[in-house]
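With one protein chain removed, the remaining protein chains of the complex are shown where they sit.
Our next item is chain A:
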């Protein structure tokens, strides 16, 4: 069955299906019950599944993640909503020292099938702490997997796959794209969760993005095509583990690679990707791998966020530099 869904609605339906499929799935978070979450991702779920399965928690992120650990140990599959990216840090201790390490610590005897949903990134005109891109903190932590969806199809399937997965997953949702629509075939066979995907073919430059920047990358590729440049766009889809084989294959053809993310450039995902591409495709490269990211400043007040966030111009500028090498 095919439906036109926004990313937000696709997540909502995906959560609903996951809850129907497995009675152990428990949603936890601030304002996710009656209100349906500040972005309405859990809209209607408490009404249909009850307060024991859709839990409005006290206002405490360490509490949410810490009790999720206990629930997981008791056989539940907690899906924790963090209201905004900037508010995950009270829970950071639990995520990094406990959620991430319990499987290894227990020699595999205790699994941590926890999903941590975080609306991520900027571009919504918000005040401080509502526009952060914290993916690298999590990707740098062994034991966590990090997924960053970019579209309704991946949102719908990805959230279900993440919930069914045995390892803890930080599930990043592109908050400024929540309202983007696409056709979702809810009876299709989904792509695997941890795989990157070529979303536009091209020969001149390989352009990599994930989450909210995929749309920007595709727009840049279209604008470049109008100027006669052929750009291949790859949606990484998963930030940890990285699936770089399709990237290597692409870069061997194009010889040029540009990585885009909203997070600060220094020590962001682009740094890891640039190193890996250079190590693996050194002899095919015609230019260094270039990064387009946020600046190494705090996320600025919203009047300046358009200056901070990578946009079409900055991506195309990097493409020009890669081509001009």
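Just so it is clear, contacts are C-beta pairs under 8 Å (C-beta built on N, C-alpha and C of every residue); 3 or more make two chains touch, one makes a residue touch a chain; residues count from 1.
Assume contacts and distances are computed from a predicted model.
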Under which of the names "Pyruvate dehydrogenase E1 component alpha subunit", "Lipoprotein-releasing system permease protein", "Indolepyruvate oxidoreductase subunit IorA" or "(2Fe-2S)-binding protein" is the non-displayed chain listed in UniProt? "Pyruvate dehydrogenase E1 component alpha subunit"
Tell me which of A:38, A:111 or A:323 is the one touching the absent chain. A:38
Determine which one of A:183, A:203, A:245 or A:296 touches the chain that has been left out. A:296
Against the hidden chain, chain A presents residues 30-31, 33-36, 38, 51-52, 56-60, 62-63, 86-87, 89-90, 125-129, 223, 266, 295-298, 300-305, 307-308, 312-314, 316-317
